[in-house]
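Missing here is one protein chain; the remaining ones are kept as they sit in the complex.
Here is chain A:
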Amino acid sequence: MTISKLTRRGVIKTGAVTGAGLALPTIFTSAASAFTNEPTGSTVTLGFNVPQTGPYADEGLDELRAQELAVEHINGMGDGGMLNTFSSKVLDGTGIMGKKVEFVTGDTQTKSDAARASAKSMIEKDGVVMINGGSSSGVAIAVQGLCQEAGIIFMAGLTHSNDTTGKDRKANGFRHFFNAYMSGAALGPVLEKAYGTDRRAYHLTADYTWGYTQEASIQASTEALGWETVNKVKTPVGAGDFSSYITPVLQSGADVLILNHYGGDMINSITQAVQFGLRDKQVNGKNFEIVVPLYSELMAEGAGENIKGVYGSMNWNWQLQDAGTKAFVKSFGEKYGRPPSNSAHTCYVQTLLYADAVTRAGSFAPCAVAEALEGFEFDGMGNGPTLYRADDHQCFKDVLVMKGKDNPSTEFDILEVVEVTPRAQVEYAPDHEMFGGGEASLGECNNGA
């Protein structure tokens, strides 16, 4: 192969492409559509970006199950689930605005980079109009930023950090999950009732952004009860062994241990704390207690016996008795043979809410959809009357306070609902200092190309 031949081929190839391009009237550039990935055919594609490998793979797979179920219900298959109880009735089982819903999936690996790469390929290659899912605040914030830049809607999955709708809030992003502040606000009164107002708390906190916001939120709400914060210790993520952090707790004079951990870290730290006999100790004349502010079903399963009697909070639980929850648990159970987790519920509801918002807006354009979601009040999706607040795109609904069950009957029946904290009690001002203060802003909504 000589140089000249190669160049000639290059020239011919380029020429052919240009010529063919000029000859065909189908030429279009990205500026031709009104917004990013405007669906023109008979289908519309949604992107489900969840962790399928890595530490939160279990949560991710449960999210995926729920999203698949939601697509089925939107397309009119199955028993319709929450569509029957949802207060808005515009979805009729014919897809979204007559377009059949299809979906693509991706693996976030619980890494911001991988999540963004996977989201980008969904936007650039598969032409999705909405991305949903995820199981970490870092990932949620990273993907939310990407969707804002690209001009599509992001429905954040499991993300509990205040920052997602706080200082990192974005006009194209919405969160259905509750947040660390709400956990604190919901737990406060229950802790007061159970443990009194004269307690000394010791925090072990996962050493990253979510840990910091949860620690700050819980500290604020417990100190408002009159509790004293003895010490706050940061532990590395994925430490595995927490014994060196737990030993000093006993010498500190604290009588409550607050574990700001999630996933495998929480399973390890609570198991070790119980093994060290913390819960059998008497300090300051009171029983030593442990609190895990954020619970999930999968963590509870992992920790097993050790969470008996331990308080925590949750976004939603399958044991709730309202009609929406019952309908969802029934169709999820029939399809997969297990109750849905609260992250599954979040993703299911968000997919339906997106479809509903598009139909009400009469357009897939992100700004129109965002407008339809902003300030939207609805009911029948579990958690009672729910509001998507316009100021920060945070969802407000009742929050559950949970306790490890003393006598679990099945492997799924480990937690019991202690109290359903009413929405009014967990509300806060959009410019609350824990949420970026007055500086935080949603920015302009972006329709993309």
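The criterion applied here is as follows: a contact is a pair of C-beta atoms (placed from the backbone, for glycine too) under 8 Å apart; a residue touches a chain by one contact, two chains touch by 3 or more; residues count from 1.
Keep this in mind: contacts and distances are computed from a predicted model.
Asker: Under which of the names "Sarcosine oxidase subunit gamma", "ABC-type branched-subunit amino acid transport system permease subunit", "Putative DNA modification/repair radical SAM protein" or "CoA transferase subunit B" is the non-displayed chain listed in UniProt?
Answerer: The missing chain's protein name, per its UniProt entry, is "ABC-type branched-subunit amino acid transport system permease subunit".
Asker: Could you tell me which of A:93, A:236 or A:253 touches the chain that is not displayed?
Answerer: Result: among the candidates, A:236 touches the missing chain.
Asker: Please identify which residue in A:112, A:135 or A:165 touches the non-displayed chain.
Answerer: Answering carefully, the residue with contact to the hidden chain is A:112.
Asker: Looking beyond the chains shown, say which of A:83, A:141, A:310 or A:329 touches the absent one.
Answerer: A:141
Asker: Among A:79, A:92 or A:207, which one touches the chain that has been omitted from the display?
Answerer: A:207
Asker: Consider the whole complex, including the chain that is not shown, and state which of A:59, A:163, A:255 or A:289 touches that chain.
Answerer: A:163
Asker: Take the complete complex as the reference. Which residues in chain A touch the chain that isn't displayed?
Answerer: Here the touching residues of chain A are 1-3, 6-7, 10, 13, 17, 20-21, 24, 26-30, 52-53, 57, 103-107, 111-114, 116-118, 120-121, 124-125, 136-138, 141-142, 145-146, 149, 161, 163, 167-168, 207-210, 212, 234, 236-237, 439, 441, 443.
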